[in-house]
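For this depiction, one protein chain was excluded, whereas all remaining protein chains were kept in their positions.
Here is chain A:
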Amino acid sequence: MFHALRAPAPVPSRRAFLAGAATVGGALVVGFHLDLPGTKARAAGAPDFSKVPTQPNAFVRIAPDDSVTVLIKHLDMGQGNTTGLATIVAEELDADWSQMRAAFAPADASLYANLAFGPIQGTGGSTAVANSWIQLRKAGAAARAMLVAAAAAEWTVPAGEITVEKGVLRHARTGRESRFGPFAAAAAAQPVPENPRLKEPGEWRLIGTTLPRLDSEAKTTGRAVYALDVRRPNQLTAVVARAPRFGATLRSVDDAAARKVRGVVDVVRIPSGVAVVARDTWSAMKGREALVLAWDEAGADRRSSDAQLAAYRALAAKPGLVASRQGDAAAGIKNAAKVLEAEFSFPFLAHAPMEPLNATIEKSGDGYLIHAGSQFQTIEQAVTAQILGTTPDRIRINTLWAGGSFGRRATSSADYIAEAAAVLKATGEKNPIHLVWTREDDITGGYYRPAAYHRIRAGLDAQGGITGWEHSIVGKSILIGTPMEAMMVRNGVDATTVEGAADTPYALPVYRFEVHNVRDAVPVLWWRSVGHSHTAQAMEVFIDEIAHAAGRDPVEYRLSLLQKAPRLSAALRLAADKAGWAGRQAKPGQGLGVAAHESFGSYVAMVADVTAEAGKVTVSRIVAAVDVGVAVNPDVIRAQVEGAVGFALSAVLRNRITFKDGAVQETNFDAYEPTRMSEMPVVEVHIVPSTAAPTGIGEPGVPVLAPAISNAIFAATGQRLRSLPLDLAALRGV
């Protein structure tokens, strides 16, 4: 196995692991599950995140200086959850927004587990607000009740006569009032109420309003500390030389020249390669260049991207594992008046967060301290404890602002953090180790969004109604072969490969969705919106094709198939209305395209306005409508959708990881170029009013962009571009 760092045997005693954790063959197995709003909603009702104890002490710190600090159990990689989670507490506490602060919680799954993940502290699946909603409302309400009780005792008045507003406790009859600070200590000594009364929506003063982000000040002055900014006394910086092809292993290393590079302190072997340790990053990079390495490539994957696609296409023609089915799809298609068929291919994609991966680890007391943009704290504790021969409770994590992630930091192998631990161990644990991936390491280092291939056939009757739908999806499972497989893969079907397709909300009379799991050496991982990043393109472009083949309006046709999906329908109607869909008039070469998709329990529709010419597409405007349940922070929601467009656009237009003879061809932002300002469309975001429990918005804006643009190109040119990135070279223009 390349890269995926398995912790070496022998394994510490089972006592070392968290409840629900065990070891199998040296690999880590934890009781991980994904109880995502989107995956269970249709089958068994929305996940219930309300059965949580009331724990104000875990989440709320009121200080004598009147500040209120909310402990944030999640990683904030830009999605703004520090602001969102603090808003929930401030609301129930009746605090003033100006007194609110946020601090990242320590790694402690007994207090800070993600309720959607089981006994695991971690961030992902757009769950931060969704899983914390009741937990933090209870914490805030309890803290408020404890403040009131303390004030009632001090003022010798009934607690029921005390009001709280904007951070002020007040007793009207006696004219007494106080800010929170003076009662901070007395409130902490009060008993914790088990079931404090939560506000009714009509009582909300902060939720649903625009509040300034808590991180704007630090992030506009250079003062926000990311993991790459950690500077510990005597720390050394490490960079790692890894195999040039996935599946290759190190045969030999000559480090004589590297050791002579100014600033280089040590060269050590770790499971993933050879680490050069130096007093600064530049010296470590120069030292790495001076290594002479020989690789055993007997087990290396030497395929090229063209061969990979051909193999996926061939697999799709064979029967696969059934992900979902209803009735006899083949018969439905056989009896159709018209049959449509299409294929869609999708490349591997790197996440490329702006902050290259890195972590710092040091010996601390009787354990270790990790400084990282930590996304799966519990897994990182368990993995590093195994490497360092200690217990997870002795691994402390200082979670820091993360310079993006898009899924990359959430690995079941804790890959780059495990590397830091391995270097610390290999260097005798003398100096804190600051392990840095260069941008080249990041783009070529795997953990990609899996490549995928979809083949779809659908039958239409004479009126344009769908008579049957057959759909085959080929891709590498994110979960099979990882410690999460046992918990999250059923009958060989990984939901993250087929989500958004096999559970389509469209009313198909008969259907059959199949999946083929590819096995190869390329490490794959969830990439912002996971399976939806390809299934939405396949579903929403093909539905558009069917609507046109049926001679129907694409919005009206979708709505006719979404009668049992009222929230998605409402988002679609709102986007179409705000974009002026009904009265649209386009210049030659210009067109509007629409797409709608549910992911992670949220509903998003987009209308794209594009201009297409030979070999080129300009996206001028995106009108989006989103239903995320209660909109805790409307401006953060708008920002996430604007950002989703900026993030996803380069994957629509050009991004791909290309293999040639097994080697990744793109190495940096020159060949793997994110969206730039001059390409950014105007984005309008409209929020569907809702009283449903809040879901997430970190990911759901991503899936709909590609099909909205693809469908707009069809409207503009009559040409269907299905695969991503769009084959702009094939675009003929008008």
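Some observations on this one:
The criterion applied here is as follows: a residue touches a chain if its C-beta (ideal position, glycine included) is under 8 Å from a C-beta of that chain, and two chains touch if they have at least 3 such contacts; residues count from 1.
Basically, contacts and distances are computed from a predicted model.
Its record in UniProt calls the unshown chain "Isoquinoline 1-oxidoreductase subunit alpha", which is the match among "ABC transporter", "Isoquinoline 1-oxidoreductase subunit alpha", "Putative luciferase-like monooxygenase, FMN-dependent, CE1758 family" or "Cell wall polymerase". The chain not shown here is touched by just one of A:Gly80, A:Gly407, A:Pro554 or A:Gly696, and that residue is A:Gly80.
Within the full complex, the residue among A:Asn234, A:Gln563, A:Ser678 or A:Thr691 touching the omitted chain is A:Ser678. Across A:Glu217, A:Asp254, A:Glu289 or A:Asp661, the single residue that touches the chain missing here is A:Glu217.
Only one residue in the set A:Ala644, A:Ile687, A:Ala715 or A:Leu731 touches the chain that does not appear here, and it is A:Ala644. Residues of chain A in contact with the chain left out of this view: 77-80, 212-213, 215-226, 228-229, 231, 237, 262-263, 279-283, 352-356, 401-404, 406, 438-439, 635-636, 639-640, 642-647, 649, 668-670, 673-678, 680, 682-683.
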